[in-house]
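A protein chain is absent from this complex, but the other protein chains hold their places.
Then we have chain A:
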Amino acid sequence: MGMAATRLTDDLLVEILARVPAKSLARFKCVSKHWLGLTFDRSHRRRLPQTLSGFFYSSAGEECFLESPVHFTSVEGSRRPLVRTSSAFLPSHRRVDLLDCCNGLLLCRWYEVSARADEFRYVVCNPATEKWVVLPDSGQAGEVGAARLGFDQASPHFHVFELVEQEFFSPDFPVYLIGVQVYSSESGRWVHNEKAWDEHIRLANRQSATVFLNGHLHFHTYDGESRQCLAAVDTEGETWTDFRAPGGLDGGHIQQSQGRLHYANFHQDEDARVVRLVVHVLEDYDSKEWILKHSVETSYLSGGTHVLDLNVDFHLIAVHPECNLIFFTAGWDTTFMCYNMDSRRVKVICNLEDGKPPYLPYVPLYTELPSLHT
């Protein structure tokens, strides 16, 4: 049995390993130094399945006109980045703001050295290959509530979404979503579309995570009655859908894990003393029916100490794309932790000290994309 196996060349081994799930490949790194080397090899790794390697985040230190440094923490807490975190490979700039990360690509606001203070361009880059592209101006005159990136393995092209809001009128008047601008790297152009609903919706949180799934960008919204919903728009900006999200306290977080949309938020028990982290999953996307997946008391997550203020004490970061691990920060000192929904084990990873949200999950992309260049 062993003889034919030993005659397999590295290329043939990679042919096999390229077809196993990312979770299996992560285990197989322990097989031998040779197999570990295959996963790092520059020519082989672009064929091998990649998985969550860490999180990009910004510093809570001074910013304004200084460059906001971009930090990276790996999944097990080391600050040793797999890719260069400095934005030095981008064209010279005064400042770079990290906006979104999607399947290995980053979306940033890039401020040229000589530009006016508030003038920026969008840059999409791949830190693993150090390739980037500056996007043309979207020409958007209205208010941009949020800018997000949409990219997946289904296509070598990416899309950038600008969610456009009404102009701010007064604190009493809610700011509704009125349309979207979508950039396609395939056409190199922006398209603008008005929102095609009757009801009013507004963005729930400008910093909250979005999910690009089934060719649609999913994001948190409130409907006309201030109920928590999810809205989705396609890459043409033409097809809009929205559906109810599981109710609960503010601060819901969507994420894609194991191919399905997950929704994590906090619920307060009827006696208003126990707060739980509750996770729902959309098993069947078309049904739009959320199924309860897991529930755990927040006091258990924070090691027995009573959670006083959800906004300060907890920040949900991500669900692992390949397994039932939830990453979050807890406490005023931003302790980075993870919770295993299967084993119900809580683990402290490290302390992020100067970190502040958004924390963007990063899966390296080693393939070359036609739309990026040096």
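Quick note on the criterion: contacts are C-beta pairs under 8 Å (C-beta built on N, C-alpha and C of every residue); 3 or more make two chains touch, one makes a residue touch a chain; residues count from 1.
The rule is simple: contacts and distances are computed from a predicted model.
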Protein name as given in UniProt for the chain not displayed, "Proteasome maturation protein", "Myotubularin related protein 6", "SKP1 component dimerisation domain-containing protein" or "MTMR9 protein": "SKP1 component dimerisation domain-containing protein"
Among A:R7, A:R116 or A:H373, residue touching the chain not depicted: A:R7
Missing-chain contacts mapped onto chain A: 1-9, 11-12, 15-21, 23-24, 26-36, 74-76, 320, 322-323, 325, 340, 342-343
